[in-house]
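In this view, the complex is presented without one of its protein chains, the others remaining in place.
Chain nomenclature is as follows: A and B, assigned in order of appearance, with residue numbering initiated at 1 for each chain independently.
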Amino acid sequence: MFANKPLIQCALFLVLLCAVFSFATPYFLSLDNMMSILSAGAVIGLLAVGATFVIAAGGIDLSCAGVMALASVVTAYALKNMGVTNPAVAFLLAGLTGAFIGGLTGALINVTRAPSFIITLGMMSIARALALILAGGIPIYGLAENITALGQGRVFGMPAAVLFLLGGFVLAGYLLGFTRFGRHILAFGDSAMAAHATGIRTNLLKLKTFALAGFFSGIAGFVFMARTNSGDPSAGMGYELMAITAVILGGANLFGGRAHLLGTFMGVLCLGVLQNGLTLLAISTFYQVLFVGIVLLLSAFLRRFSARAS
Amino acid sequence: MKKLLKLVVFFIAKKLIFLAVFLFLTHGVAQAAEQKEYIFILKALSNPYWQALRDGAVETTEAAGIKATILSPTNDAAKEEHLALCETALQKKPAFLFIGPATTAIGLECMKRAQEKGIRVADIDATVTLAEATDAKTDMVFTTGADNSAIGEKVAEYVANHTPDKPHLKVLVIEGAIGSPPGMLRPEAFKKKLKELKPDTEIVNSISGDWDRMKGMQIATDTLTRTPDLDVIFAANDMMAIGAAEAVKLAGKTEQVMVIGVDGTPDARAAILNGTMTASLTQLPYLIGKRAVEMAFETEKGTLKNKAEYAQMIILTKDVLTENKEPLLEYVR
Partner (left out) sequence: MSNSLTLENISRNFGALKVLQDVAAQFTGGKITALVGDNGAGKSTLLKIMAGALAPTSGTIKLNDEEIAGLNPAHHRARGIEMVYQDLALAKQHHVAANIFLGREIACPLTGLLKTKEMRAQTEALLEQTGIKIPQLDRPVGALSGGQQQAIAIARALLVPPKVLLLDEPTAALAAKEVDMVLDILRQQREKGLIIILVSHRLNDVLAISDNIITLKHGRIFNDRKTADTNLAEIVQDIVS
């Protein structure tokens, strides 16, 4: 099937990377290390979930890391200074903060009719500035055990962060791949004209898409906060590009219409495996940066050749 | 193609806005009252280090009845923005200009322009050395701040002093962002000095954590997988050190692994007090700001003796923080 071809490529790529590292270092192939790759990928992964929706709809979201930082600060602030103690309330607060900013982004895109690139570039600065202002420029450190347990602890032997990651992907995969809402997002990203002509309310759709992406960025902020035990206004500088890279590695069309969460998941794993493997091998950062670039280019070549072959 | 075009248009728009702000600033100044003014160009205000330095500088300046103005780029990677800020500041004809330059080249360039206007400039981030200034035929009034190499060396000495019974140390070094002077110089000096003091030291990995909390955590986790008997983690700033300390705690090795950062930020102090982190070196930024302004006063009076004066540093540990005997502790903000 056409839609699954990039998925298979991404899977092969991932297997190849794992095989290389398994031979190169004895520390790579262990359950513990796999869990460590997954927990390290939780934050980028949740950001990539949001980015998948936006890219599926033919947009781009540069604000996700800023929104994540804001959500982490808002939540940490509420936990430290406003007497919030319930982890579920904190989780919702983070998600809703993200969804609110995301919804605002969607509304601004509808009102201005500007490309999402510009609006989210603006929102990136605004979200980060709000985070800096609220935190006074200083990370909010030192949270209660019941919160950090959600980022650092284990549930049924699984790191809690991994559960957030998997839960996010399952929910998002259901929404994008198996519901009317997801179908409409993909159709809109494919052809805005087709979506409008068939009576889909495209403005509402955009609003919902960005709010949902914002929600996942907010959840990423919650996991970040629980993992690092702090709300950090300068958290995740440059993560938005990592998230977009993962989505593209996963076989999505940058111009919309085709995106798959299983692909994004494998894209996140590719990046995580690469970083983990190179660190285990104690290879200098210069080369790590180089390898991420090479992997992305290689995936572009692969796709080009297989497109020609078919 | 279309997206590229949009990108270019946006880039030009950003420049235009910048120009507008620039014109507004320079224009507005012409009418301002003739009050004596010191201008401070910092590297990034979102960083607790620069916030503390700012406080020291502003309080000392204002106590003397002089107006203090702070300028700062939006982030410390914005190098050319730094030069534009210098030009803007010179338009205001301050009595003294203090700059924490993004690079040596930008520091020298700013000093050259100031020289043409007859304005005194000092380096407050130990970026330009006196020799470099002389070579470039520019007039730097003085330089102060935290010497990055000295920071690395001091931490290396601390590590050596606290591990007398362990000749064969296994050490992880987490560098700052690639290309940033403190991010590279601190780890370099640390490794060199530690090798001198303890020749059997093994640097198991030295890798960039991009000044990022999560990356610091990730690198520490991965390194502990490979080297479970790790002894020391040195991170070029506290942000990465705290991330690494969380990873060590998760691995249940807080007792085994020493985690040391740089800056003495409030969250790092909290982590030291609760036992997660071992130590953090602070350059006492508040004192640097205070001292820079005092050196400017001495220059104006003609009594400045030493044109290069680097910051005093203390290593904050749980003992130092709780015993409260260190006299410089009052400058830790």
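Basically, a residue touches a chain if its C-beta (ideal position, glycine included) is under 8 Å from a C-beta of that chain, and two chains touch if they have at least 3 such contacts.
The model shown is predicted, which means the values in this text are computed figures rather than measured ones.
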Kindly name the visible chains that come into contact with the excluded chain.
-> A
Give the residue, chosen from A:124, A:186 or A:225, that touches the chain omitted from the document.
-> A:186
Residues of chain A in contact with the chain that isn't shown?
-> 1-3, 178-181, 183-184, 186-187, 190-191, 193-201, 253, 257-258
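Criterion: only the chains that are shown with their structure count from here on.
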Chain A-chain B separation of Cα centroids, rounded to whole Å | 31
Would you pull the chain A residues touching chain B in the complex into a rising list?
-> 25, 27, 30, 32-33, 36, 40, 43, 115, 117-118, 121, 125, 132, 137-142, 152, 224, 227-230, 232-238, 275-276, 279-280, 282, 284-286, 288-289
Listed in rising order, chain B residues that touch chain A in their complex are 3, 6-7, 10, 45-48, 51, 74, 175, 178, 204-208, 210-214, 217-219, 221-223, 225-226, 239, 242-243, 246, 249-250, 265-267, 270-271, 274
